[in-house]
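Okay, so here's the structure we're looking at.
Only a single protein chain was left out; the remaining protein chains are all shown in position.
All chains are identified by letter, namely A, B and C, in their written order; residue positions are counted from 1 within each chain.
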Amino acid sequence: MPDISTEEAQRVLSAGVRRAAEMALPVNIAVFDTGANLKTFVRMDGALLGSADIAMGKARTSALFQLDSEALFEYCKPGGTSFGLENSNGGLVVFAGGKPIRNAEGVVVGAVGVSGGSVAQDAEIAQAAAAALAAASV
Amino acid sequence: MPDISTEEAQRVLSAGVRRAAEMALPVNIAVFDTGANLKTFVRMDGALLGSADIAMGKARTSALFQLDSEALFEYCKPGGTSFGLENSNGGLVVFAGGKPIRNAEGVVVGAVGVSGGSVAQDAEIAQAAAAALAAASV
Amino acid sequence: MPDISTEEAQRVLSAGVRRAAEMALPVNIAVFDTGANLKTFVRMDGALLGSADIAMGKARTSALFQLDSEALFEYCKPGGTSFGLENSNGGLVVFAGGKPIRNAEGVVVGAVGVSGGSVAQDAEIAQAAAAALAAASV
Partner (left out) sequence: MPDISTEEAQRVLSAGVRRAAEMALPVNIAVFDTGANLKTFVRMDGALLGSADIAMGKARTSALFQLDSEALFEYCKPGGTSFGLENSNGGLVVFAGGKPIRNAEGVVVGAVGVSGGSVAQDAEIAQAAAAALAAASV
């Protein structure tokens, strides 16, 4: 399984920080590898302290299932097929802001998690961050 | 980021205790700094023992997100944007009684958490406690 | 079992803070009741952050066994009778700075724990704090 390199992880982080700065929204950004282990992390100045843990949770959740973090909610939401799924793996984060990172070949090499704004804002920043490696191939 | 001093934390605690005494309601009161670390704590005589942990959880939650603790409930309530948010950070307390403490300049310097009465009573005492530093500027 | 009141706990805390100030040594001071539950706590400005947990551990250890915290070391030290005793109760602190608090009648009503200086300094401050209630009877 290909795995994200430090240089790639830092490009993902930088792309996220850049997007967050454009939105004037300080956030926490975490990058996990395909082994679901932390690769890089940054808490931007002024980012909510409590969002650091959530950013990591989103990235970890996304890395564990190779899905956007909110995709898990479909399974564990009221009436879903998998009641309590969010409590597995020591606790998942099942709302938006976690995204798989794909390389230029479209292969998942890790995941990024963003927290600090609204769920929609976090997802937008995560999207910009996760796109960094695909964009690089252009 | 400015941080609450011991003298300020004790003024916050005293204001809370005074309000609680007026209401003849013994409570637990915790003050956390902006790094989400405990600064001062008191369990008033007769306060519910199990409320001590809740007071700390409210203050910590409020310090982590610089919000009233119940503001978090909007995000994680049924139908909210952030299902399971309350399980992040080792467990948050998302009902009323935790409030950011602002200094005379309006800057958040910490947070206070109160528990021992009804949620409304706890919030009233927390409000009186949190207002102690702003009042000092008059 | 008589138990320390809030007013008494605050007198213990104040006596400790006063002694620490005389020594120009900011410390953390915790007071536990005979049920081994936290009653009051203060982290003085400039006190080591990591010593807060230790002050609580000393007070809790002393309350659990109604002994000076370092007295436990005699049992769990290399060659002692009770190997690993320090790992019981979720972790004890078995060096000096935790002391039972006795009221004017000599009855244990709680315990105080101090941390932030050398073990000898912590013990000196804990002694001054613990003596506050006995002194009150004079």
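We take it that contacts are C-beta pairs under 8 Å (C-beta built on N, C-alpha and C of every residue); 3 or more make two chains touch, one makes a residue touch a chain.
Values in this document were obtained by computation on a predicted structure and should not be read as measured data.
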**Request:** Against the chain that's been left off, what residues of chain B make contact? List them.
**Result:** 1, 3, 33-37
**Request:** State which residues belonging to chain A touch the missing partner chain.
**Result:** 5-7, 9-10, 35, 37-45, 49, 52
**Item:** Absent-chain interface as seen on chain C, which is shown
**Value:** 48-51, 53-54, 57, 73, 76-78, 86-87, 91-95, 118-119
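Methods note: only the chains that are shown with their structure count from here on.
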**Prompt:** Are the chains arranged, by touching, as a line, ring, star, complete graph, or other?
**Reply:** line
**Request:** Going by C-alpha centroids, which chain is farthest from chain C? Tell me that one.
**Result:** A
**Prompt:** Of all the chains, which has the CA centre nearest the overall CA centre?
**Reply:** B
**Request:** With chain centres taken as the means of their Cα atoms, state the distance from chain A to chain B in Å.
**Result:** 31
**Request:** Using mean C-alpha positions as chain centres, tell me how far chain B is from chain C in Å, no decimals.
**Result:** 26
**Request:** For chain B, jot down the residues that touch at least 2 other chains.
**Result:** 35
